[in-house]
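Complex shown without one protein chain; remaining protein chains in place.
A and B are the chain letters, set down in written order, and residue numbers restart from 1 in every chain.
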Amino acid sequence: MPNQGNPLSRRQFLATTTSGVAVAAIGSVAMPSVLRAQGTPVKLGVLHPVTGALSYSGQQGRLGATLAIEEINAAGGIKGLGKIDAVLGDAQSTPDGGTAEVEKMNSAEVACIVGGYASNICLATTQAAARYELPYVVDVGVADSIVTRGLKNTFRFGPGFGVIAKTALANLAAINDQAGKPAKTVMIVHEDSLFGSGLAKLLNAQLPQQGFEILETIPHPTPTRDFNNVVLKIKAQNPDLVIPANYYNEYVLLARTMQQQQVKPKGIYSVLGGAASSYKFVKEFPDAARYIMDCNHWFDPRNGKAQALKKKVESKDQFFTYEVYMNYSCVYLIADALERAASVDRAKLTAALASSTFSGHLMPYGPTKFVNGQNEGAAPVNTQVLDNDIKVVLPSAFANAKPVFPRPA
Amino acid sequence: MKALIPTAAVLAVLAAVPLVVHSNVTLNFLVVALMIALAGQGWNILGGYGGQYSFGHAAFFGTGAYVTAILQVRYGINAWIGFAAGIAAGAALGAVLGALTFRSGLRGSYFALVTLAFAEVLRIIASVAPVTGAGVGTLIRLDLGIRNLQFQSRAAFYWIILALVGVSLVTAQLIERSRFGIWLIAVRENEDAAKALGVNVNGVKLAAMVISAAITAAAGCFYAQYFLFVDSGIAYGTWISIQALLTPIIGGVGTVFGPLLGALVVKSLGEAAKLLTGDAPGLDLIIYGAVLVLVIWFTPRGLIGGLTQARKVLMRRSGRAAPSAGEARDG
Partner (left out) sequence: MLSPTILIPAVLNGLLIGAIYALVALGLTLIYGVLHIINFAHGALLSAALFAAFFAFRLLGLDPYVAVVLLAPLFFALGYGLQRFIIGPASHGDERNMLLVTLGIAVIIENTLLYAFRADTRTIDVPYAFQTIDIGSTFLAVSRVVGFVAAFAVALALWLIMTFTDTGRAIRAVAKEKLGAELAGINVAHVYAVTFGLGTACVAIAACLLIPSYYVNPTVGDAFVLVAFTIVVLGGMGSVPGALIGALLIGVAESLSGLFLGESLGQIGIFLIFIVVLLVRPSGLFGARA
């Protein structure tokens, strides 16, 4: 046991791995045994669940990351370090799948890993990377516990649950107040795993303080085959507002069923809604989508680079979803840190990430500032489906439209 | 004692692996493969030797995982004790499910379906019950140390899971050579005939179920300690039920080394397919599925099938449990 228990012996570890290459070949990415020479590309782990239940989001995330890497490389790579070589990984939509990929990426000597997407995958992968002090930038994973475990290698560029729920509430109150408080009663419909349940809990704790009465909170599993019962309950209690928090498929069924059953609350205000901030949904169900509001990850619509990327993604026949631009932004964030660290050394890169003030991203976050791994500037924005398009309605600094509430008859 | 020599040799060779191989990729791969092998060995005791094909071994895996995690996180109980309690809880669940199903005389596809349903019920309960963390799951704090059964090195985990697999191998071997094992195989080959010969069929099946559940639960306990996170989909999901039955069947159902061999082959196959196809989503699993079909097509008794066949012939000659094989299996 030459180096058990010592997290710092990376070099030693790398030196000894080659002896095990024959066995390691069962599954490892081709492993260069020579140490990095000047001019060889910088390896970046791009880890997403591209197969399994989350594969759509995973593939979108991978698209965003690889687009950024292509652009950076086309512009000559990272100053002083050279081009980026993407090491793609598939977490297979499970935490253990993600962990296995982290091990491979570590062996392939990546400088940093970006991705994870789902909270439960991120919880496992960041921890696996922490064993090697390998810097890890979480792209989406919103569970607060991802950044509250004291892992020094873990950075989250986007907002967590706490901030999202707080912003969603504040913005909801603001929109309601502005309209003369037409909404008093609320029903919450959420999917019952980590993301939906967590949000529902926070909403239940905080909505009453804002003067809203919660009539009922309805959890449902993923997948749910039929939403007629949920809609019947909504119909029976006739709330002013419906707050859904679920994934795309369920959101589509819910919205369609509401339209079918002619349930028309004063507003649908989803939090991290699977569809209310999705161009796909707006395109395929323009009637069901009209006036839906959402508090979600969204790009800065005034940012020219974001609009250019949107055109590029759409020209590839893909939708410009949040997975795309968040991963795209994360890669640029890492590239900036690499340039400042001027090294692929993990400790130096971690320090460079921790002190990042990067502002060349596509998000309405302002300059990056990590506190205990969480980007303090990160926040969701409010969008609304208006004129068959998705507009940002709050915060006003980034808005390109005014909220329409209550929904016109 | 002599019969234990091959087992000891295999374990000794496997135990030496971390001394030679330092790649954590390989160790992580082997740890996961051994964990699946352990779950598969649990299934094998009941399904392989006893002929009761369970489709819901996730029920035991998940119970082990949740009990280990919840005792630590919610009640501050030591991880080692939590681990043991997880195994005990799995065994207890096995006893309850076994008593319910065997008393009702369920076998064949009916037994498969009822176990599947039990696992689903547990998954749904776990996804809403507050004690499991409901949809959020249970996260064990990363706090390295022997006391907490958390190790920096993958090798330590490797030896722990290997030790558990070792225990399961010896258990299988002891069963195989015991009177209980003979009864169990008799039940598999022809339940009615076994009953006529005076075998306490339900008692034998129940005992097999308890041992089986305990072993698979141990794999679940290990999962919780290794990944430090459990949610309802991981713990009680169909993925583990399928892995647990696939590995012994590919390796050699009703054999001591079948699950171990099967797990190593299945996991390697997945990795090899992935390596072959690069990053095309889905393509690796297509190959994986195709190979599964081909293995069954061309070596229907699993990789260790030849040996089993030979033993069956011997047993038939010696006159024990002598039904006219095959045909009488199901009503």
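General observations
The working rule: contacts are C-beta pairs under 8 Å (C-beta built on N, C-alpha and C of every residue); 3 or more make two chains touch, one makes a residue touch a chain.
Predicted, not measured: the structure shown is a model, and the values here were computed from it.
When the full complex is taken into account, the listed residue touching the unshown chain is B:A290, out of B:I81, B:V131, B:A163 or B:A290. From the options A:Q206, A:N249, A:Q307 or A:S343, the residue with contact to the chain not on display is A:N249. Here the missing chain is touched by one residue of B:L93, B:V114, B:L206 or B:L260, and it is B:V114. Among A:S55, A:T185 or A:Q206, only A:S55 touches the chain that is left out of the view. Contact between subunit A and the absent chain runs through residues 51, 53, 55-56, 58-59, 192, 218-221, 223-226, 228-230, 232-233, 235-236, 248-249, 252-253, 256, 259-262, 280, 284-285, 287. Contacts to the hidden chain, counted on subunit B, fall at residues 53, 100-101, 104-106, 109-110, 112-114, 116-118, 120-121, 124-125, 127-128, 242, 246, 249, 280-283, 285-286, 288-290, 292-294, 296-297, 300, 330-331.
Methods note: only the chains that are shown with their structure count from here on.
Separation between the centroids of subunit A and subunit B, computed from CA atoms only, is 36 Å.
Taken together, the subunit A residues at the contact with subunit B in this complex read 1-7, 13, 16-17, 19-21, 23-24, 26-28, 50-51, 55, 59, 88, 90, 94-96, 99-100, 103-104, 106-107, 120, 123-124, 127, 130-131, 143, 145, 149, 151, 191-198, 219, 221.
The touching residues of subunit B, when paired with subunit A in their complex, are 17-26, 28-29, 32, 124, 127-128, 134-137, 139, 141-142, 151-153, 155-156, 223, 227-229, 231-234, 239, 268, 271-272, 274-275, 279, 281-282, 284-285.
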